[in-house]
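In this view, the complex is presented without one of its protein chains, the others remaining in place.
For clarity, chains are labelled A, B, C and D in written order, and residue numbers in each chain start from 1.
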Amino acid sequence: MFKTGSKLFLGLSGFAAFNLVAYVIFVERLAIGGVALSLVFAALTGLAAIVLLINEGDNERQPRDAALIGASLWPLTTVVGIVLLILGLIVAQIYFILGIVVVLAALAEWLVQAWSESASDDPAHNESARQRLLHPIEFPVIATLGLGVVIFSFSRIMLAISKSAGAVSFIVAASLVLLIGALFALRPALKPALVSGICVIGAVGIVAGGIAGAGIGLRSDLAEAAEEGHYLHRECGVEKSKYFDKKAMKNLSLRSNAAAIVELRDGKLSAIMVGFNTPQQLITASRANPVTFIFRNFDPTERRLVASLGNAMAGAPAAESDGEEADHAGKNETCTQLIPKGAEQALTIKYNKPTIAQTEPFTLTVPGVAGQSIEVLVP
Amino acid sequence: MKVRRLTSRYLGPRSLAASGSLLLLASCATNAPQDTWQPKGPNAKMIDDLQQPVFAVAGIIGIIVAACVGFAIWRYKDRGQPIPEQTHGKPALEVSLTVIPALILAVVGVFTFRAIFDLARTDDTQLVINVTGQQWWWEYDYPVQNEWGITQPIISSGQLVLPIGTKVLLRETSRDVIHSYWIPALNGKRDAVPGRVHTLRLQADAPGIYAGQCTEFCGLSHANMRMEAVALSDADFAKWVANQQAAYQAPAEGTLAKEGESVFLNQCVRCHQVSGLKRADGSLAIAAPDENVWSGAAPNLTKLMTRNTFAGAMFNLLRDACRDDVWRAESAAFGEKYLGGVDESCLNVNDLRAWLRNAPEVKPMYANPALLTDTNGKYRGMPNLGLSESDIDKLVAYLLTLK
Amino acid sequence: MAETTTHDAHVSSTGLSNVKLGMWLFLGSECLLFGGLISTYMLYRGRVSDGPTPEQIYDIPFTSVSSFVLLMSSLTMVLAVSAAQKKDDRGVNLWLTTTALLGATFVGGQVYEFTAFYNEGLGFSTSLFGSSFYTLTGFHGVHVTVGIIMLLALVAINKRSSVPGSKSETVEMIGLYWHFVDIVWIIIFTLVYLIPV
Amino acid sequence: MTTETIEGTHLETEQEHGMSTRGYIVVALILAAITALEVSTYYVDFGPLFLPSLIVMMVVKFVMVVSFFMHLRFDNKIFSWLFYSGLLLAVGVYVAALSTFHFFLR
Partner (left out) sequence: MAIIERPTPVLDIPALPAAPPAITPSRTFGALKRPVASTGWKSWLFTVDHKKIGLMYGATALFFFIVGGLEAVLIRLQLAAPEGKVLNADLYNQMFTMHATTMVFLFVMPMAAGFANYFIPLQIGARDVAFPRINAFGFWCFLGGGIVINLAWFLGGAADGGWFMYAPNSGPVFSPSNGIDFWALGLQIAGIASLTGAINLIVTVLNMRAPGMSLMKMPVFTWLVTVVQFLLLFAIPVITVALFLLTFQRSFGAQFFDVAAGADPLLWQHLFWIFGHPEVYVLILPSFGIVSEVLPVFSRKPLFGYPFVVFSGAAIGFVGWGVWAHHMFASGLGPVSVAVFSVATMAIAVPTGVKIINWTLTMWGGKLVFSTAMKFAVGLILLFTIGGLSGVTHSVAPSDTQQTDTYYIVAHFHYVLFGGSVFGLFAGFYYWWPKMFGKLLNERLGSLNFWFMVIGMNLTFGPMHILGLQGQPRRMYQWTEARAGEGFFNIAFWNLVASIGSLVLTLGILFFLINIVVTARSKVRAPLDPWNARSLEWMTSNPPKEHNFDSIPKVEHLDEFFHRKYEEDPVTHTMRGVATAEQVLAELERNADPHIHMPSPSYWPLVLAVGLPVIALGVIYSTMVAIVGGFIVLYAIYGWALEPATAVASDFDTPSTNGHAVSTTHG
C-alpha cells in the first residue's frame, strides 16, 4: 500500500500542512501566502491520493529492468522551485507564486514520469502513456511561454530604439525570416537541424536584445511623453499648442448625441439645437448632465471652441473629477483643438453647479473672435 | 367611442367571443387614466386614426383565419374517410394569398409613412419645454421664452404644465439611465436617452390632468416613476408662469414655518434648491446635490405647493378628496382649482410625513450606504435623514409656504 | 485532428469536406464579429474626451511595415498549403514555421505599439477612442496569437506523424483562418489607421 | 460513419486546385504594391480621391487574398456563398446601424 512515492507525497503534504498552520498563526490570516500554501497542501494531498489509487492494483513486484528508468530533470526543478518559494516568503510575493508554479509543474511531471515508467514493461508504451497525459499541457505551455518571451523581448527592443530605426529593424527582421525561409525552400539539401539552429540563434538573439532593451528602457520621446503627459493638457489659447493641437481631428462619426451644434460661420457664433428652428445664442443645459456640443468651424482660419466652466466654489472641480476636463493655467475651462475650415469636433461637458452659483455666466467662445459668445444657462 | 371599442374587441381570443352586452359594458369604461384609445390631443388622435383601421383589419383577418381553421377541424375530422390524394399545393392560390396581404400592408405602409413624418415635425413649435429624466423622477425646465412671459428659466418636477391648443415640444434627455416619457392621451412615448436630445410633440385640446408613466425600465423604482401633464388655458398658464417666477416669500418670523426654514437650510438644502432662499447670513442658499447624489441633481422645490404630487409623482400632495376635486373638475373650472395649489386642509400629510421620516422605506432607492461603493458614497435617491418628529412638523409647515 | 479513414463509400452529399465547410461557415460568422468591433471603433474614434487623438499617436510607417509583414505571412502560409497538397512535409513545416515567425513579429510589433501608446497617454479607460481601439486591435491580436499557437502545434504534430501529407487538410484549414486574420487587418489598416478622423 | 474524417476523399477529387508558387508570389507582390500605394496616401495629397481610392484599394486587396490565397476562385461556389453572405450581411447591417448615428451625413 504505502510505497516510496506515496510516502514521499504524504510526507510533503504533512510538511505543507505544518507550514500552513504556522503561516496562518504567525504571519497573517487569509493572505495570498495562506491561500497558496493551502493550494500546495491540497495539491500534494491530491497527488498522494492519486499515487495511492494508481498503485492500488499494482503488485509489489518492481519493474525487472532498472534500465527502464532514465535520467530525470524533475528533482532538480523541484528543488529550484522550493528555493524560489522560500525566497518568495522573504523577498517578494511574485517569487513565491513563481515558486509554487514551478514546484507544482515539476512535481506533476515527476509524478507522471515515475508512474508511467512502472506502468508496463514496454518503454514505448510507457512513453506514449506519459505523452498522452502530458503533451496536451506541455505543448501549449512551452509554446506560449517561449513565444511570449520572444514577443515581449522583441517589443522591448522596439521600445528602446528610435521610431525610424524601429520601423527599419522591424522590416529587416521580417525580411530575414522570409529570406531564410525562401533559402531553405530553394535548397532542399539543407538540413533541418540547421533550420532549428537558426531559429534558436534568432530567438536567443532577440531575448538578449530584449534584456538589453529593458535595461536601456524607453526611448527618449516615449519616456518624455510618459513623464509629462503631453496629450493630457488642454491649452485653450488663440495660438497653436505644441502637443494638444498636433494633427487636429477634423471629422466626427457619432453625430447623433449632440445637445447643440455650435457653428462659427461668417464671424458669428450660434448654436443649432434640436427643437429650435432658429440658431440660438442662449443654451439651457440641465445641471449635472453631460452635454455634448459639436463645434463646426466655417471660418477660414483655424479656430477652437472654448467652454468656460465657471468659478463656483473654489477648489471644487467643475467637471467630472476623472480628469476629463483639466483646468489649465488657473482658468477653469476646456476646449476643442484648433480646427480648420469645414472641420468639426465634439466637446462633452458636465456643468455640476448652476448658473446662480457663478459670478460670471457659463459661456462658449472662440478665441480670436471678439464679441461672439454663447451663454449656457444651467438652471 | 363605439367604433373604437368594436375594434379593440378583436384583440384577445376571449374577446372574439364577447357578446353584445360586453360591448355595452366596454363603452362604459370611464376614468381610464392611461387608456391609449382615448386621445385628448391632435398627436394622439393622429395615432388613433391610424391604429383603428389597422386593428379592424387585423381583427377581420384573425376571424377569417379562425373560421377557416374551425371549418377545417369540423369538416375534415377523421370520420373514416380514405386517405386523401397526396396533392402538394396550388401555386396560383399560394401566390394570390401572398399578394393580398402584401397589398393590404402596402396601403397601411403609405399611411404609416405619412404619420411618422407628421409626428416628427418640429418646425411648427410654439413652446419648448426641456424634460430631464432621472432615477426616478422627471425634471421640467422652461427655457426663457419671452413670448410666454418666461423671462427666467422655470424649473419644476412631477407635473408638466402646458397651455392648451399649443404645439408644445418636449426636448427630452436623461441624467443617468434611459427613461421614456409617455402621456398616452397626448402622444406616444419617446425615450429620454442620456447624452441625446429627443423631441416629442404634445398638444392638449382641453384643460385637465393627463396621466403617464415612465415606460423604459430604469431600475429599482421604475414602477414609481410617474408623471402628469397639466393642461391650462392660456390665461391660466400665464398666471402659472407668473407665479413660478414670483420672488421667494420667507415665512414670517416666529412661526413654525420659519423654524422649518432653518431645518430646511440645515438638511434639505444640501440637495434641494428653493430659488431665492437665503441663509441666515443673507447669502443665497445654493444646493449642492452633485456632492451628495450620484446623478448630481435633486428636485427643485421652489413653489412645491403649486404642484399636486411629490417624489416622482409617486405620491399626491393632495388628499384623495381634494385630488378628485381637481382631477374631475369641468374644463372651465379646472384652471382655477389647479392654480389654487395645496393648502393645509388639502395636504396629504400622511404620505409627506412618511416620506420625510424615511424616504427609502416608501420608495425603493439605492440609499443603503453599504451598496454605495460604486458611487463613491453618493446616494441614488433620497436617503433616510433621521429627522425627529418635531423637525418633520416644522418642515411640513415650511413646505406649505412654498406656493 | 483525425486520421484519414476511407472505409466508407458514403461520400458527403456535396462532395466537399466537412471541416472545410465548417471553417468557411465560421469565417462568415467572424465577419459579423469583426464588423461589430470595427463599427464600434468607427463610431467612437472621434470621441476623445481626454488623452491623445488617433492621429497624434499613430505611427503610420511602423504600422505599414507590420501590415506588410502580415501580408507576407499570408504568402508563406499559402506556400505551406501548396506544399501540403504536394505532400511535401519538409516544405510544410518550413513555411508553417516561417508564417508563425512572421506572425510573432507582427504580435511583437503590436505589443510594442500598445506599450508606446500607453506611455503617450492612451489607456484603456482614457477615452472612447482608447477603449474601442484597444478592444478592436486586441481582438485581432488575440486571433493572430491563436493562429501562431495553432501553426506551431501543427508543426509539432506534423513532425511526429509518420504518414506524409496526413495533415494536409489541417494545414489548409489553418491557412484559411490565417488568411482571414490577414484580411481583417487589411480592413483595419485602411479604416482605422489610414483614414484620418 | 466516422465524421471529421473525410479529408482523404476530398483531396483526391480536388488535387489540382490553386495556383503555382510563382502565381502566389506574383499575387503577393501585387498586394505589396497596393499596400505601398495605400501608405503613399499618407504622404501625398490625393485630394478628393483620397477616400474612394483607399476604399477601392482595400477592397481589391481583400478580394485578392480571398480569391487567390484562400482559393475561393478555384473552389466550390458554395464556399463563396457562405463567406460572402456573412460578409455582405455584416456590411449591410453595420452600415445601416452606423447611419442611424448620422455617421455618413452631417
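Here is the rule we use: contacts are C-beta pairs under 8 Å (C-beta built on N, C-alpha and C of every residue); 3 or more make two chains touch, one makes a residue touch a chain.
Note that the coordinates shown come from a computational prediction; the quantities given were computed from them, not determined experimentally.
> For the chain that was dropped from the view, give me its touching partners among the shown chains.
Taken over the complete structure, the missing chain's partners among displayed chains are A, B, C, D.
> Please pick, from B:40, B:198 or B:272, the residue that touches the omitted chain in the full complex.
B:198
> Looking at the whole complex, which of B:294, B:310 or B:398 touches the chain that is not displayed?
Of the candidates B:294, B:310 or B:398, B:294 is in touch with the missing chain.
> Considering the whole complex, not just the chains shown, which residues of subunit B touch the missing one?
Residues of subunit B in touch with the missing chain: 8, 11-15, 22, 25-26, 28-37, 44, 46-47, 50-51, 54-55, 58-59, 61-62, 65-66, 68-69, 72-73, 76-78, 81-91, 93-94, 97-98, 101-102, 105, 108-109, 112-113, 115-117, 119-120, 135, 172, 176-178, 180, 182, 184, 187-191, 193-196, 198, 211-224, 226, 294, 316, 364, 366, 371, 373-375, 380.
> Mind listing the subunit A residues that contact the chain we can't see here?
On the side of subunit A, residues 54, 56-59, 61, 63-64, 115, 118-122, 125, 129, 132-133, 135-137, 139-141, 144, 254, 256-257, 290, 292, 320, 324, 346, 348, 350 touch the unshown chain.
> Residue-wise, where is subunit D in contact with the chain that is not depicted?
Touch set of subunit D with respect to the missing chain: 1-5, 78, 86, 89-90, 92-93, 96-97, 99-101.
Convention: only the chains that are shown with their structure count from here on.
> Find the geometric centre of each of subunit A and subunit C from their Cα atoms only, then give the gap between the two centres in Å, rounded to an integer.
The computed centroid separation for subunit A versus subunit C comes out at 20 Å.
> If you average the CA atoms of subunit A and of subunit D, how many Å lie between those two points?
Here the centre of subunit D sits 31 Å away from the centre of subunit A.
> Provide the C-alpha centroid distance between subunit A and subunit B, rounded to the nearest whole angstrom.
47
> In subunit A, which residues are in touch with two or more of the other chains?
Subunit A, residues with two or more chain partners: 253-254, 256.
> Considering subunit C alone, which of its residues make contact with at least two other chains?
Residues 42-43, 61, 68, 72, 79 of subunit C touch two or more partner chains.
> What topology does the chain contact graph adopt: line, ring, star, complete, or other?
Other.
> Taking the top-of-page definition of touch, could you list the pairs of chains it picks out?
A-B, A-C, A-D, C-D
> Within their complex, state which residues of subunit D touch subunit C.
Counting only subunit D, the residues touching subunit C are 1-11, 13, 15, 18, 21, 24-25, 27-28, 31-32, 35, 38-39, 41-42, 51, 54-55, 57-58, 61-62, 65-66, 68-70, 76, 78-79, 82-87, 89-91, 93-94, 97-98, 101, 103.
> For the complex, give me every residue of subunit B touching subunit A.
Where subunit B meets subunit A, its residues are 122-123, 125, 128, 130, 132, 139, 141, 143-144, 153, 155, 169, 171, 173-175, 193-199, 273, 275, 284, 286, 288-291, 295-297, 300.
> Residue numbers of subunit C touching subunit D in their complex, please.
1-8, 10-12, 14-21, 24-25, 27-32, 34-36, 38-39, 42-43, 60-61, 64, 67-68, 71-72, 74-75, 77-79, 81-82, 85, 168-169, 175-176, 179-180, 182-183, 186-187, 189-191, 194-195
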